[in-house]
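The complex appears here minus one protein chain, its other protein chains still in place.
For clarity, chains are labelled A and B in written order, and residue numbers in each chain start from 1.
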Amino acid sequence: MPDPILKIIGLEKSFGALKATNGVTLDLYPGEIHALIGPNGAGKSTLIKQIVGEIRQDTGTIAFEGQSIDHLDAADRARIGLARTFQVSQVAPELSALKNVMLAVEAREGRVFRFFRPVNRDLGLTDAAMAFLYDAGLGERATVRAGDLSHGERRQLEFAIALAMKPKVFLMDEPMAGLSPDGSKRMTAFLDKLRATAPILLVEHDMEAVFALADRISVLVYGQVIATGTVAEIRANPEVRTAYLGDEAA
Amino acid sequence: MTATLLIEQVLNGLQFGTMLFLMAAGLTLVFGVMGLINLAHGSLYMVGAFAAATAAAATGNFLLALAAALAAAAAAGALVEIVVLRRLYSRDHLDQVLATFALILVFSEGTRWLFGSFPLYLDVPKALSGTVHLGTLSYPLYRLAIIIVGIAVALGLYLLINRTRLGVQIRAGEADREMIAALGIDIARLYTIVFALGAALAGLAGALIGPIQSVQVGMGEPVLIMAFVVVVIGGIGSIKGALVGAILVGITDTLGRFLLPIALASVMDQASATTIGSALASMLIYILMAVILVWRPTGLMGAA
Partner (left out) sequence: MSRETILNLVVLAALFLVALAASLSGQPYLVTLATKATILGLAGIGLNLALGYGGLVSFGHAAFFGIGGYAAGILASAAQNYEPLMTWPVELPGTTSMPIIWLTAVIAAGLVALPIGALSLRTGGVHFIMITLAFAQMVYYFAISWPAYGGEDGLSIYVRNTLGTLDTMSPWTFFLISYALLLLVLGLVLMATRSRFGLALAMARQNPLRLTSMGVRPFNVRLTAFVLSAMAVGLAGALYADLNRFVSPTMLSWHLSGELIVFVILGGVGRPCGPLIGAALYVLLESELGRLTEYWQLPLGIILLLVVLFARGGVIGLVTGRRSHA
(Lines give C-alpha, C1' and ligand atoms only; values in the text may rest on other atoms or scores of the structure.)
Protein backbone atom coordinates (compact mmCIF):
# COMPACT_ATOMS: atom_id res chain seq x y z
CA MET A 1 0.00 0.00 0.00
CA PRO A 2 1.28 3.53 -0.78
CA ASP A 3 1.82 6.10 1.94
CA PRO A 4 -1.22 8.13 2.98
CA ILE A 5 -1.34 11.60 1.42
CA LEU A 6 -3.07 13.00 4.50
CA LYS A 7 -2.45 11.68 7.99
CA ILE A 8 -4.14 13.01 11.11
CA ILE A 9 -2.85 11.83 14.47
CA GLY A 10 -4.40 12.40 17.88
CA LEU A 11 -6.20 15.62 17.02
CA GLU A 12 -7.94 17.39 19.90
CA LYS A 13 -9.89 20.63 20.02
CA SER A 14 -11.99 22.03 22.84
CA PHE A 15 -14.36 24.97 22.92
CA GLY A 16 -14.61 25.72 26.63
CA ALA A 17 -15.91 22.57 28.26
CA LEU A 18 -16.94 21.01 24.95
CA LYS A 19 -14.48 18.59 23.35
CA ALA A 20 -15.36 18.98 19.69
CA THR A 21 -12.49 16.77 18.58
CA ASN A 22 -11.28 14.21 21.07
CA GLY A 23 -8.24 12.36 19.81
CA VAL A 24 -9.05 11.80 16.14
CA THR A 25 -6.67 9.68 14.09
CA LEU A 26 -7.51 9.36 10.43
CA ASP A 27 -5.78 9.01 7.09
CA LEU A 28 -6.49 9.37 3.38
CA TYR A 29 -4.78 7.33 0.67
CA PRO A 30 -4.24 8.33 -2.96
CA GLY A 31 -7.13 7.40 -5.20
CA GLU A 32 -9.67 6.73 -2.46
CA ILE A 33 -12.84 8.29 -1.20
CA HIS A 34 -12.80 8.18 2.57
CA ALA A 35 -16.23 9.04 3.96
CA LEU A 36 -16.66 10.55 7.39
CA ILE A 37 -20.07 9.95 8.87
CA GLY A 38 -21.61 10.59 12.24
CA PRO A 39 -24.61 12.17 13.93
CA ASN A 40 -25.09 15.93 14.02
CA GLY A 41 -22.74 17.58 16.46
CA ALA A 42 -20.19 14.76 16.20
CA GLY A 43 -17.54 17.29 15.19
CA LYS A 44 -17.26 16.56 11.47
CA SER A 45 -17.23 20.17 10.28
CA THR A 46 -14.85 21.15 13.08
CA LEU A 47 -12.50 18.41 11.92
CA ILE A 48 -12.57 19.67 8.33
CA LYS A 49 -11.91 23.21 9.55
CA GLN A 50 -8.85 22.00 11.46
CA ILE A 51 -7.51 20.11 8.47
CA VAL A 52 -7.75 23.15 6.20
CA GLY A 53 -6.40 25.44 8.91
CA GLU A 54 -9.44 27.63 9.56
CA ILE A 55 -9.18 26.70 13.21
CA ARG A 56 -6.13 25.37 15.01
CA GLN A 57 -6.13 22.11 16.95
CA ASP A 58 -5.11 22.15 20.60
CA THR A 59 -2.96 19.06 20.30
CA GLY A 60 -2.22 16.43 17.69
CA THR A 61 -0.70 16.77 14.28
CA ILE A 62 -1.75 16.88 10.64
CA ALA A 63 0.67 15.65 8.01
CA PHE A 64 0.31 16.16 4.27
CA GLU A 65 2.50 14.17 1.90
CA GLY A 66 4.52 13.00 4.89
CA GLN A 67 5.20 16.48 6.31
CA SER A 68 3.54 18.28 9.18
CA ILE A 69 1.43 21.21 8.06
CA ASP A 70 0.56 22.36 11.58
CA HIS A 71 2.47 25.61 11.15
CA LEU A 72 0.71 26.57 7.89
CA ASP A 73 -2.32 28.85 7.82
CA ALA A 74 -5.43 28.24 5.73
CA ALA A 75 -4.16 30.12 2.68
CA ASP A 76 -0.88 28.22 2.71
CA ARG A 77 -2.64 24.89 3.01
CA ALA A 78 -4.85 25.76 0.06
CA ARG A 79 -1.78 26.62 -1.96
CA ILE A 80 -0.02 23.33 -1.29
CA GLY A 81 -3.04 21.40 -2.54
CA LEU A 82 -5.87 21.12 -0.02
CA ALA A 83 -9.14 22.22 -1.62
CA ARG A 84 -12.31 22.32 0.40
CA THR A 85 -15.93 22.71 -0.51
CA PHE A 86 -18.33 24.24 1.95
CA GLN A 87 -21.59 22.92 3.31
CA VAL A 88 -23.18 26.26 2.46
CA SER A 89 -21.75 27.33 -0.89
CA GLN A 90 -19.23 30.13 -0.50
CA VAL A 91 -18.95 32.27 -3.62
CA ALA A 92 -18.80 35.96 -4.48
CA PRO A 93 -22.49 36.65 -5.18
CA GLU A 94 -21.91 39.82 -7.22
CA LEU A 95 -19.36 38.26 -9.56
CA SER A 96 -20.29 36.05 -12.49
CA ALA A 97 -19.77 32.32 -12.16
CA LEU A 98 -16.91 32.61 -14.62
CA LYS A 99 -15.13 35.28 -12.61
CA ASN A 100 -15.42 33.23 -9.44
CA VAL A 101 -13.56 30.43 -11.19
CA MET A 102 -11.08 32.78 -12.90
CA LEU A 103 -10.00 33.97 -9.48
CA ALA A 104 -9.34 30.40 -8.41
CA VAL A 105 -7.19 29.92 -11.51
CA GLU A 106 -5.13 33.07 -10.87
CA ALA A 107 -4.76 32.12 -7.21
CA ARG A 108 -3.39 28.72 -8.18
CA GLU A 109 -1.01 30.34 -10.68
CA GLY A 110 0.13 32.68 -7.90
CA ARG A 111 -0.62 35.72 -10.04
CA VAL A 112 -3.17 37.69 -8.10
CA PHE A 113 -1.33 40.98 -7.73
CA ARG A 114 -1.58 42.08 -11.37
CA PHE A 115 -3.21 45.45 -11.76
CA PHE A 116 -3.29 46.47 -15.38
CA ARG A 117 -4.60 43.90 -17.80
CA PRO A 118 -8.39 43.53 -17.73
CA VAL A 119 -9.27 39.92 -16.92
CA ASN A 120 -11.94 39.90 -19.62
CA ARG A 121 -9.27 40.13 -22.28
CA ASP A 122 -7.03 37.56 -20.64
CA LEU A 123 -7.93 34.61 -22.85
CA GLY A 124 -5.61 32.19 -21.07
CA LEU A 125 -7.47 32.88 -17.84
CA THR A 126 -11.01 32.87 -19.23
CA ASP A 127 -10.45 29.73 -21.30
CA ALA A 128 -9.02 27.82 -18.37
CA ALA A 129 -11.88 28.91 -16.13
CA MET A 130 -14.48 28.01 -18.79
CA ALA A 131 -13.04 24.51 -19.02
CA PHE A 132 -13.48 23.98 -15.28
CA LEU A 133 -17.01 25.36 -15.42
CA TYR A 134 -17.85 22.84 -18.16
CA ASP A 135 -16.24 20.06 -16.13
CA ALA A 136 -18.56 20.94 -13.28
CA GLY A 137 -21.52 21.09 -15.67
CA LEU A 138 -22.02 24.82 -15.39
CA GLY A 139 -20.53 25.98 -18.69
CA GLU A 140 -23.82 27.32 -20.04
CA ARG A 141 -24.29 29.57 -17.02
CA ALA A 142 -20.85 31.18 -17.03
CA THR A 143 -22.03 34.78 -17.31
CA VAL A 144 -24.74 34.57 -14.65
CA ARG A 145 -24.03 36.34 -11.35
CA ALA A 146 -23.26 33.73 -8.72
CA GLY A 147 -25.93 35.24 -6.50
CA ASP A 148 -28.55 34.55 -9.17
CA LEU A 149 -27.64 30.87 -9.57
CA SER A 150 -29.89 28.20 -8.08
CA HIS A 151 -28.81 26.34 -4.98
CA GLY A 152 -27.69 23.33 -7.01
CA GLU A 153 -25.83 25.51 -9.49
CA ARG A 154 -23.96 27.28 -6.72
CA ARG A 155 -22.90 23.86 -5.50
CA GLN A 156 -21.60 23.12 -9.01
CA LEU A 157 -19.77 26.42 -8.94
CA GLU A 158 -18.11 25.36 -5.68
CA PHE A 159 -16.84 22.30 -7.50
CA ALA A 160 -15.64 24.28 -10.49
CA ILE A 161 -13.64 26.46 -8.07
CA ALA A 162 -12.22 23.40 -6.32
CA LEU A 163 -11.28 21.84 -9.67
CA ALA A 164 -9.61 25.05 -10.80
CA MET A 165 -7.32 24.82 -7.80
CA LYS A 166 -6.00 21.49 -9.18
CA PRO A 167 -5.66 20.22 -5.64
CA LYS A 168 -3.98 17.08 -4.38
CA VAL A 169 -6.78 16.42 -1.90
CA PHE A 170 -10.46 17.36 -1.82
CA LEU A 171 -12.13 17.98 1.52
CA MET A 172 -15.87 18.08 1.08
CA ASP A 173 -18.32 19.20 3.71
CA GLU A 174 -21.70 17.64 2.86
CA PRO A 175 -21.79 18.18 -0.90
CA MET A 176 -25.21 16.51 -1.14
CA ALA A 177 -26.83 18.86 1.39
CA GLY A 178 -29.96 20.47 0.00
CA LEU A 179 -29.80 18.73 -3.36
CA SER A 180 -32.84 17.04 -4.91
CA PRO A 181 -32.77 13.22 -5.17
CA ASP A 182 -31.97 13.69 -8.82
CA GLY A 183 -29.24 16.18 -8.02
CA SER A 184 -27.74 13.80 -5.46
CA LYS A 185 -27.55 11.08 -8.09
CA ARG A 186 -25.73 13.36 -10.49
CA MET A 187 -23.40 14.53 -7.71
CA THR A 188 -22.66 10.91 -6.82
CA ALA A 189 -21.71 10.14 -10.39
CA PHE A 190 -19.59 13.28 -10.52
CA LEU A 191 -17.69 12.43 -7.34
CA ASP A 192 -17.20 8.86 -8.54
CA LYS A 193 -15.28 10.21 -11.52
CA LEU A 194 -13.52 12.85 -9.45
CA ARG A 195 -11.61 10.33 -7.33
CA ALA A 196 -9.36 9.75 -10.34
CA THR A 197 -8.31 13.42 -10.07
CA ALA A 198 -7.51 13.47 -6.37
CA PRO A 199 -8.55 11.55 -3.24
CA ILE A 200 -11.57 12.84 -1.35
CA LEU A 201 -12.28 13.12 2.36
CA LEU A 202 -16.05 13.23 2.25
CA VAL A 203 -18.23 14.38 5.12
CA GLU A 204 -21.74 13.32 4.21
CA HIS A 205 -25.12 12.50 5.72
CA ASP A 206 -26.59 10.91 2.59
CA MET A 207 -25.97 7.22 3.36
CA GLU A 208 -26.98 6.04 -0.06
CA ALA A 209 -24.28 8.24 -1.59
CA VAL A 210 -21.74 7.24 1.04
CA PHE A 211 -22.28 3.53 0.54
CA ALA A 212 -22.14 3.97 -3.24
CA LEU A 213 -18.92 6.02 -3.21
CA ALA A 214 -16.77 5.28 -0.22
CA ASP A 215 -13.75 3.02 -0.31
CA ARG A 216 -13.52 3.38 3.45
CA ILE A 217 -15.79 4.89 6.07
CA SER A 218 -14.93 6.37 9.44
CA VAL A 219 -17.63 6.96 12.03
CA LEU A 220 -17.25 10.01 14.25
CA VAL A 221 -19.26 10.20 17.47
CA TYR A 222 -18.71 12.84 20.16
CA GLY A 223 -15.43 13.90 18.60
CA GLN A 224 -14.02 10.37 18.48
CA VAL A 225 -13.61 7.91 15.63
CA ILE A 226 -15.40 4.80 16.86
CA ALA A 227 -14.77 2.71 13.75
CA THR A 228 -12.98 2.77 10.41
CA GLY A 229 -13.43 0.17 7.68
CA THR A 230 -14.89 -0.76 4.34
CA VAL A 231 -18.57 -0.30 3.62
CA ALA A 232 -19.29 -3.92 4.50
CA GLU A 233 -17.33 -3.74 7.74
CA ILE A 234 -19.06 -0.59 8.87
CA ARG A 235 -22.49 -1.95 7.99
CA ALA A 236 -21.75 -5.02 10.07
CA ASN A 237 -20.18 -3.20 13.03
CA PRO A 238 -22.57 -3.54 16.02
CA GLU A 239 -21.13 -0.53 17.80
CA VAL A 240 -21.79 1.66 14.78
CA ARG A 241 -25.29 0.28 14.45
CA THR A 242 -26.22 1.28 17.98
CA ALA A 243 -24.42 4.60 17.94
CA TYR A 244 -25.51 5.79 14.60
CA LEU A 245 -26.93 3.58 11.90
CA GLY A 246 -29.29 1.88 14.29
CA ASP A 247 -31.10 5.13 14.93
CA GLU A 248 -31.75 5.57 11.25
CA ALA A 249 -32.86 1.99 10.70
CA ALA A 250 -35.35 2.24 13.57
CA MET B 1 9.93 67.33 39.67
CA THR B 2 8.39 66.58 43.01
CA ALA B 3 6.12 63.82 44.19
CA THR B 4 3.42 66.40 44.84
CA LEU B 5 3.43 67.52 41.21
CA LEU B 6 3.30 63.95 40.06
CA ILE B 7 0.34 63.14 42.30
CA GLU B 8 -1.43 66.21 40.99
CA GLN B 9 -0.90 65.02 37.43
CA VAL B 10 -2.13 61.53 38.29
CA LEU B 11 -5.28 63.07 39.75
CA ASN B 12 -5.71 65.17 36.62
CA GLY B 13 -5.34 61.99 34.59
CA LEU B 14 -7.97 60.27 36.70
CA GLN B 15 -10.31 63.20 36.28
CA PHE B 16 -9.81 63.15 32.51
CA GLY B 17 -10.27 59.39 32.57
CA THR B 18 -13.61 59.62 34.35
CA MET B 19 -14.86 62.10 31.75
CA LEU B 20 -13.78 59.74 29.01
CA PHE B 21 -15.51 56.90 30.80
CA LEU B 22 -18.82 58.77 30.83
CA MET B 23 -18.49 59.22 27.07
CA ALA B 24 -17.18 55.76 26.28
CA ALA B 25 -19.77 53.95 28.42
CA GLY B 26 -22.60 55.29 26.27
CA LEU B 27 -20.78 54.56 23.03
CA THR B 28 -19.93 51.02 23.96
CA LEU B 29 -23.40 50.32 25.36
CA VAL B 30 -25.09 51.51 22.19
CA PHE B 31 -22.71 49.48 20.09
CA GLY B 32 -23.02 46.39 22.24
CA VAL B 33 -26.81 46.37 22.32
CA MET B 34 -27.81 47.86 18.98
CA GLY B 35 -24.69 47.32 16.88
CA LEU B 36 -24.69 51.02 16.02
CA ILE B 37 -21.64 53.20 15.58
CA ASN B 38 -22.66 56.67 16.68
CA LEU B 39 -20.40 59.52 15.60
CA ALA B 40 -22.92 62.01 16.96
CA HIS B 41 -22.24 60.97 20.54
CA GLY B 42 -20.01 64.04 20.90
CA SER B 43 -22.94 66.22 19.90
CA LEU B 44 -24.91 64.92 22.87
CA TYR B 45 -21.98 65.91 25.08
CA MET B 46 -22.21 69.38 23.57
CA VAL B 47 -25.98 69.48 24.09
CA GLY B 48 -25.44 68.66 27.76
CA ALA B 49 -22.87 71.41 28.17
CA PHE B 50 -25.04 74.05 26.47
CA ALA B 51 -28.12 73.00 28.44
CA ALA B 52 -26.15 73.26 31.67
CA ALA B 53 -24.68 76.65 30.79
CA THR B 54 -28.10 78.00 29.85
CA ALA B 55 -29.80 76.63 32.95
CA ALA B 56 -27.00 77.87 35.20
CA ALA B 57 -27.24 81.34 33.69
CA ALA B 58 -31.01 81.37 34.25
CA THR B 59 -31.18 79.87 37.73
CA GLY B 60 -27.69 80.22 39.15
CA ASN B 61 -28.03 76.70 40.53
CA PHE B 62 -25.48 74.12 39.48
CA LEU B 63 -27.58 71.11 40.44
CA LEU B 64 -30.42 72.41 38.32
CA ALA B 65 -27.89 72.90 35.54
CA LEU B 66 -26.82 69.27 35.83
CA ALA B 67 -30.42 68.13 35.80
CA ALA B 68 -31.06 70.24 32.71
CA ALA B 69 -28.02 68.71 31.01
CA LEU B 70 -29.15 65.17 31.74
CA ALA B 71 -32.69 65.88 30.62
CA ALA B 72 -31.71 67.74 27.45
CA ALA B 73 -29.16 65.16 26.36
CA ALA B 74 -31.47 62.22 27.10
CA ALA B 75 -34.31 63.93 25.24
CA ALA B 76 -32.09 64.78 22.27
CA GLY B 77 -30.83 61.19 22.27
CA ALA B 78 -34.29 59.68 22.41
CA LEU B 79 -35.51 62.00 19.66
CA VAL B 80 -32.61 61.15 17.36
CA GLU B 81 -33.03 57.45 18.05
CA ILE B 82 -36.74 57.49 17.26
CA VAL B 83 -36.58 59.74 14.21
CA VAL B 84 -33.37 58.58 12.54
CA LEU B 85 -31.22 55.91 14.10
CA ARG B 86 -33.69 53.09 14.59
CA ARG B 87 -33.98 52.89 10.81
CA LEU B 88 -30.25 52.19 10.61
CA TYR B 89 -29.75 49.26 12.97
CA SER B 90 -30.10 46.76 10.16
CA ARG B 91 -27.99 48.77 7.73
CA ASP B 92 -24.26 48.40 7.26
CA HIS B 93 -21.81 50.52 9.21
CA LEU B 94 -21.20 52.77 6.22
CA ASP B 95 -24.77 54.07 6.31
CA GLN B 96 -24.55 54.53 10.07
CA VAL B 97 -21.33 56.50 9.70
CA LEU B 98 -22.82 58.81 7.09
CA ALA B 99 -26.09 59.35 8.97
CA THR B 100 -24.43 60.11 12.28
CA PHE B 101 -21.91 62.34 10.51
CA ALA B 102 -24.87 64.24 9.07
CA LEU B 103 -26.32 64.46 12.58
CA ILE B 104 -23.12 66.13 13.77
CA LEU B 105 -23.54 68.79 11.09
CA VAL B 106 -27.15 69.33 12.13
CA PHE B 107 -26.37 69.50 15.84
CA SER B 108 -23.30 71.72 15.49
CA GLU B 109 -24.83 74.13 13.04
CA GLY B 110 -28.15 74.15 14.91
CA THR B 111 -26.34 75.02 18.14
CA ARG B 112 -24.34 77.74 16.41
CA TRP B 113 -27.58 79.13 15.03
CA LEU B 114 -29.24 79.17 18.46
CA PHE B 115 -26.31 80.25 20.62
CA GLY B 116 -23.90 81.96 18.24
CA SER B 117 -20.22 81.20 17.78
CA PHE B 118 -19.02 82.68 21.04
CA PRO B 119 -18.23 80.27 23.83
CA LEU B 120 -20.41 80.22 26.93
CA TYR B 121 -18.96 79.98 30.38
CA LEU B 122 -20.10 77.92 33.27
CA ASP B 123 -18.88 78.74 36.76
CA VAL B 124 -17.65 76.22 39.27
CA PRO B 125 -20.42 75.95 41.88
CA LYS B 126 -19.61 77.84 45.07
CA ALA B 127 -19.75 74.78 47.29
CA LEU B 128 -17.06 73.13 45.18
CA SER B 129 -14.93 76.12 44.35
CA GLY B 130 -12.19 75.68 46.96
CA THR B 131 -9.19 73.42 47.09
CA VAL B 132 -8.54 70.41 49.23
CA HIS B 133 -5.24 69.84 50.95
CA LEU B 134 -3.78 66.40 50.65
CA GLY B 135 -0.46 66.60 52.44
CA THR B 136 1.59 69.18 50.57
CA LEU B 137 -0.77 69.07 47.60
CA SER B 138 -3.66 71.44 47.24
CA TYR B 139 -6.07 70.21 44.60
CA PRO B 140 -9.21 71.84 43.20
CA LEU B 141 -12.23 70.41 44.96
CA TYR B 142 -14.28 70.52 41.78
CA ARG B 143 -11.93 68.22 39.90
CA LEU B 144 -11.99 65.82 42.81
CA ALA B 145 -15.78 65.95 42.70
CA ILE B 146 -15.71 64.96 39.03
CA ILE B 147 -13.65 61.90 39.89
CA ILE B 148 -16.14 60.97 42.58
CA VAL B 149 -19.09 61.45 40.25
CA GLY B 150 -17.35 59.25 37.69
CA ILE B 151 -16.80 56.49 40.25
CA ALA B 152 -20.41 56.81 41.37
CA VAL B 153 -21.66 56.51 37.80
CA ALA B 154 -19.48 53.47 37.20
CA LEU B 155 -20.91 51.85 40.33
CA GLY B 156 -24.43 52.86 39.34
CA LEU B 157 -23.99 51.36 35.89
CA TYR B 158 -22.65 48.17 37.41
CA LEU B 159 -25.69 47.88 39.66
CA LEU B 160 -28.04 48.82 36.85
CA ILE B 161 -26.68 46.15 34.56
CA ASN B 162 -26.24 43.40 37.11
CA ARG B 163 -29.10 43.99 39.52
CA THR B 164 -32.08 45.36 37.61
CA ARG B 165 -34.64 44.12 35.11
CA LEU B 166 -33.43 46.65 32.58
CA GLY B 167 -29.91 45.32 33.08
CA VAL B 168 -31.05 41.79 32.34
CA GLN B 169 -32.63 43.02 29.13
CA ILE B 170 -29.50 44.92 28.14
CA ARG B 171 -27.30 41.91 28.73
CA ALA B 172 -29.72 39.73 26.79
CA GLY B 173 -29.59 42.24 23.96
CA GLU B 174 -25.82 42.12 23.88
CA ALA B 175 -25.68 38.36 23.89
CA ASP B 176 -28.37 37.57 21.40
CA ARG B 177 -30.88 39.84 19.76
CA GLU B 178 -33.34 37.05 19.08
CA MET B 179 -33.36 36.21 22.75
CA ILE B 180 -34.83 39.55 23.79
CA ALA B 181 -37.65 39.05 21.34
CA ALA B 182 -38.18 35.58 22.79
CA LEU B 183 -38.29 37.04 26.29
CA GLY B 184 -41.21 39.19 25.20
CA ILE B 185 -39.39 42.48 25.60
CA ASP B 186 -40.42 45.54 23.65
CA ILE B 187 -37.20 45.91 21.67
CA ALA B 188 -37.99 49.34 20.24
CA ARG B 189 -38.56 50.71 23.73
CA LEU B 190 -35.44 49.03 25.12
CA TYR B 191 -33.32 50.53 22.34
CA THR B 192 -34.70 54.01 22.95
CA ILE B 193 -34.02 53.70 26.67
CA VAL B 194 -30.46 52.44 26.14
CA PHE B 195 -29.75 55.21 23.69
CA ALA B 196 -31.20 57.87 25.97
CA LEU B 197 -29.16 56.47 28.86
CA GLY B 198 -25.95 56.69 26.83
CA ALA B 199 -26.92 60.20 25.73
CA ALA B 200 -27.58 61.26 29.33
CA LEU B 201 -24.11 60.07 30.36
CA ALA B 202 -22.57 62.06 27.52
CA GLY B 203 -24.63 65.09 28.52
CA LEU B 204 -23.49 64.71 32.12
CA ALA B 205 -19.88 64.62 30.97
CA GLY B 206 -20.39 67.78 28.92
CA ALA B 207 -22.02 69.60 31.83
CA LEU B 208 -19.30 68.56 34.28
CA ILE B 209 -16.51 69.68 31.97
CA GLY B 210 -18.24 73.02 31.35
CA PRO B 211 -16.66 74.84 34.32
CA ILE B 212 -13.18 73.58 33.37
CA GLN B 213 -13.28 74.30 29.67
CA SER B 214 -15.40 76.70 27.68
CA VAL B 215 -18.74 75.59 26.30
CA GLN B 216 -18.63 75.89 22.53
CA VAL B 217 -19.68 74.31 19.27
CA GLY B 218 -17.42 71.43 18.28
CA MET B 219 -16.30 70.75 21.86
CA GLY B 220 -17.57 67.18 21.64
CA GLU B 221 -15.48 66.03 18.73
CA PRO B 222 -12.02 65.70 20.27
CA VAL B 223 -13.59 63.93 23.24
CA LEU B 224 -15.55 61.64 20.93
CA ILE B 225 -12.41 60.51 19.16
CA MET B 226 -10.62 59.93 22.45
CA ALA B 227 -13.65 57.93 23.56
CA PHE B 228 -13.30 55.81 20.40
CA VAL B 229 -9.72 55.10 21.39
CA VAL B 230 -10.97 54.11 24.84
CA VAL B 231 -13.59 51.79 23.38
CA VAL B 232 -11.08 50.19 21.03
CA ILE B 233 -8.61 49.67 23.87
CA GLY B 234 -11.22 48.38 26.30
CA GLY B 235 -13.03 46.15 23.85
CA ILE B 236 -16.23 47.09 22.04
CA GLY B 237 -19.39 46.46 24.05
CA SER B 238 -17.67 46.07 27.41
CA ILE B 239 -18.45 48.66 30.08
CA LYS B 240 -15.72 47.29 32.30
CA GLY B 241 -13.37 47.65 29.35
CA ALA B 242 -14.54 51.23 28.88
CA LEU B 243 -13.67 51.98 32.51
CA VAL B 244 -10.23 50.39 32.34
CA GLY B 245 -9.54 51.94 28.93
CA ALA B 246 -10.70 55.39 30.04
CA ILE B 247 -8.48 55.46 33.11
CA LEU B 248 -5.56 54.12 31.08
CA VAL B 249 -6.01 56.71 28.35
CA GLY B 250 -6.66 59.55 30.78
CA ILE B 251 -3.54 58.86 32.79
CA THR B 252 -1.33 58.07 29.80
CA ASP B 253 -2.31 61.28 28.06
CA THR B 254 -1.92 63.52 31.11
CA LEU B 255 1.30 62.01 32.36
CA GLY B 256 2.73 61.89 28.85
CA ARG B 257 2.23 65.63 28.42
CA PHE B 258 3.83 66.21 31.81
CA LEU B 259 6.68 63.71 31.80
CA LEU B 260 7.83 63.47 28.17
CA PRO B 261 9.24 67.02 27.92
CA ILE B 262 10.97 66.51 31.28
CA ALA B 263 12.41 63.18 30.26
CA LEU B 264 13.61 64.49 26.91
CA ALA B 265 15.22 67.51 28.56
CA SER B 266 17.82 65.18 30.02
CA VAL B 267 19.06 64.26 26.53
CA MET B 268 18.53 67.51 24.60
CA ASP B 269 18.15 71.22 25.16
CA GLN B 270 15.05 72.53 26.88
CA ALA B 271 13.40 74.16 23.87
CA SER B 272 13.52 71.13 21.61
CA ALA B 273 12.60 68.85 24.52
CA THR B 274 9.43 70.85 25.04
CA THR B 275 8.61 70.83 21.33
CA ILE B 276 9.34 67.20 20.65
CA GLY B 277 7.92 66.12 23.99
CA SER B 278 4.57 67.78 23.44
CA ALA B 279 4.37 66.49 19.86
CA LEU B 280 5.09 62.96 21.04
CA ALA B 281 2.70 63.31 23.96
CA SER B 282 -0.15 64.22 21.65
CA MET B 283 0.43 60.95 19.80
CA LEU B 284 0.95 58.82 22.87
CA ILE B 285 -2.56 57.40 23.34
CA TYR B 286 -2.70 56.43 19.68
CA ILE B 287 0.59 54.62 20.05
CA LEU B 288 -0.84 52.94 23.15
CA MET B 289 -3.85 51.90 21.10
CA ALA B 290 -1.63 50.49 18.35
CA VAL B 291 0.39 48.46 20.84
CA ILE B 292 -2.72 47.03 22.46
CA LEU B 293 -4.14 46.22 19.03
CA VAL B 294 -1.09 44.26 18.07
CA TRP B 295 -1.24 42.42 21.35
CA ARG B 296 -5.04 41.94 21.55
CA PRO B 297 -6.94 42.92 18.41
CA THR B 298 -10.31 42.81 20.18
CA GLY B 299 -9.25 45.04 23.06
CA LEU B 300 -8.46 44.32 26.69
CA MET B 301 -11.92 43.05 27.63
CA GLY B 302 -13.29 42.28 24.20
CA ALA B 303 -14.63 38.89 23.21
CA ALA B 304 -12.00 36.93 21.34
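Here are a few things to note about the model shown:
As a working rule, contacts are C-beta pairs under 8 Å (C-beta built on N, C-alpha and C of every residue); 3 or more make two chains touch, one makes a residue touch a chain.
None of the values given here were measured: they were computed from a predicted structure.
Residue in contact with the omitted chain (choice from B:I236, B:I251, B:L264 or B:M301): B:I236.
Of the options A:K99, A:R141 or A:R155, the residue whose C-beta touches the omitted chain is A:K99. Although one chain is not drawn, its touching partners on subunit B can still be listed: residues 31, 37, 39, 84, 87-88, 93-95, 97-99, 101-106, 108-110, 112-113, 221, 225, 228-229, 231-232, 236, 275, 278-279, 281-283, 286-287, 289-290, 293-294, 297-298. Contact between subunit A and the unshown chain involves residues 52, 54, 73-76, 78-79, 83-84, 86, 90-95, 99-100, 102-104, 106-108, 111-120, 122, 125, 161, 165.
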